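Here the complex is missing one protein chain, while the rest keep their positions.
So, chain A:
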Amino acid sequence: MHGRPRKPLKEEDESVLSAKAEKLHSLQSQFLANHQNRIYTKEALDLSAKLLEINPECYTAWNYRKLAVQHNLSESNSDSDASLFDQELKVVENALKKNFKSYGAWHHRKWVLSKGHSSIDNELRLLNDFQKADARNFHAWNYRRFVTALMKISDEDELKYTEKVIGVNFSNYSAWHNRSVLLSTLFKRKAEGFSHKEKVLQEEYKYVHSAIFTDSDDQSGWFYHLWLIDQTVKNDAPLLVSSWPSHGANITLNGNNSLHGSGLSLLNSTLSDTKTLPVILCFNQAVEGVNSSTVVVKSELLKEDLVWKPLSTNNSSTAQVWVVYLNMGNMKLQLSKTYSIEINIGHSMGILSSNGYHYGAPSQITFEVCVQTAYTEPVDGQRGKLTSWKDNDFRKIDHFEESNPAVSADHHIPTTSNWCMEAIDEEITNFQDLSDCKIRKLTLARLLIALDLLSPQHDKRKNHTEEVLKLYTELMKLDPTHSLYYKDEHSLLLLQQITSSRESLIPYCHYYKDASETNTSYVCLRLQNLSLSRMGSFENLLWVQMLDLSHNELRSIEGLEAMQLLSCLNLSHNKFGSFTALGPLRLLKSLKVLNISCNELGSHSIDTRRYLCSSPLAHSEVFAWDRFEILCGSYSATKFWEAFLIFESLNLTDLNIAGNAVADENFASFIVKVLPTLKLLNDEEL
């Protein structure tokens, strides 16, 4: 049993226990013999009842009793059957007295009930007794849900029951949990009185205050409160959050390094050295069903149906970000002519969230493409675009060509009803008085973020980002046990702040030295030395082709797979501890230059990204064992297989892995074999 210290036994106790042990042992042996020989006499049954009273965990005895009941059931005499079942219920009650957490006992009772026996009053009485004995007994709560379903007691009545229980003691997480389950069901089927979520939620906020303001150390009400906030803010229907190209964009394709640019613009991008044009759709949640029927692409360029792919590191068929590649090289294009492409999303049903909600509002994106120079195959020996990450090789950009302040796409976001903002606003007033209470500060931070999320884009109201960043910094000191949690949240919010507008982005945008023209091919977003422990805001970064995240504290790049245009990436001087952490890179088809020097690859025995990366261990992928064995040769397979998993599908020209525990000579020669396109390793020509 939990929480009880173990004490050594006294001599008298030892002999008493020894006798007990012998008695139980003989009971169990006799029982097993009866079971083996299928003896279901009254004597045998009584023996099993005795056994279960002492040891309700003896599961075979419960099986035996069911067999006995089946054996002794008569077809004609329903009275004797009833008494048979009564006997079983009694045995269960006795067993539960010994151990009210016995899985076997509770299941046996369910089995009896499923035969159509017992009165509902009896069961509810039993449950009330257990509630008094231990209000958190999850077996009893599970059994309660079983009984109420069997006897068709309404969710509304059960809701009232949770109020009764909470009234006795608000610190009943089990009751709050049950409340969330019941309300979810009532909302989903739009039951009478529950079709207007807002009224119900407003009442719930008031109701939970009694729990959270009485004792702030008690967690029971806080998680329920967090759930209420989520219910207030969340948008069930999937929506498009951003895309690349954006609506109204002008995309230029340059076949090779050349020619004139048009000033730095996020809307009007230039892609060099490529003949494929990606179209990226970024939704607010994971969806399935993005295909050529649900997303219709119209253009004189396209002759065949397009295949949309979900960007999932798990090889899943649902993803938050989807991409399709238009193969411009195959099309008969006139140089310098502008072609229009129109994308219609969700005009026919089919795009679904994992909760089964359909795509919110049909939308359209139109952009233009122009090929300046024809694509030519790269000359052998040609290096990647960027060959250095040094400060001197970059110069700041001082302005964007566009004047439009908003960077995020102008997609139709349905206007949030006022009550959401009012509810959150109201909650915020309750949390203004902070004292040094960790959970209150954290809740205030979450509420302010929720408020900003709900505020319409064009609202000039100042957002609360600075205030929340400050709260997280304070929380890191107030609750050092969880400081990395607050740090992650801080990083996410900081990134959102930086990427939310052109003004905020500009200080981080630089031109690379060789750029003879001003176009986005040579713009590097430099986010170094920001103490970032986590990456985010990818929906605002789809346009980025070169990214420097060096000198931060990143351990993972979850979500980075959305950045399909990425060709040069610097992750040096971070905290990447495993190759599996680089999983998202496998989906970056354009990646040519990668710097992961000075990390912790090979330093950790535990891999926390293992099951978050598609691999044979997660049963989501077939591993190219044959090729691996050939390349690996005599080297340690266990050390290298993850590196092979990540790199074998990449076409890198530059790679820097120096300064990692795993990067010895053996590894270097292995990786060179895995990457035939590699021209530069650790800053040295091959």
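Heads up, the rule we're going with is that contacts are C-beta pairs under 8 Å (C-beta built on N, C-alpha and C of every residue); 3 or more make two chains touch, one makes a residue touch a chain; residues count from 1.
Keep this in mind: contacts and distances are computed from a predicted model.
S.K.: Looking at UniProt, which of "Cytochrome c oxidase subunit 3", "Geranylgeranyl transferase type-2 subunit beta", "Radial spoke head 3" or "GPI-anchor transamidase" names the chain that isn't shown?
M.R.: Its record in UniProt gives the absent chain the protein name "Geranylgeranyl transferase type-2 subunit beta".
S.K.: Kindly state which of the options A:141, A:322, A:431 or A:647 is in contact with the chain not pictured.
M.R.: Of all options in A:141, A:322, A:431 or A:647, contact with the hidden chain holds for A:141.
S.K.: Footprint of the hidden chain on chain A, which residues?
M.R.: 2-3, 17-18, 20-22, 24-25, 28, 32, 35-36, 54-55, 57-60, 62-63, 66, 103, 107, 110-111, 136, 138, 141-142, 145, 171, 173-174, 177-178, 180-181, 184, 218-220, 223-224, 226-227, 230, 286, 312-316, 318, 354, 480-482, 484-485, 488, 555-556, 606, 608-612, 614, 617-621
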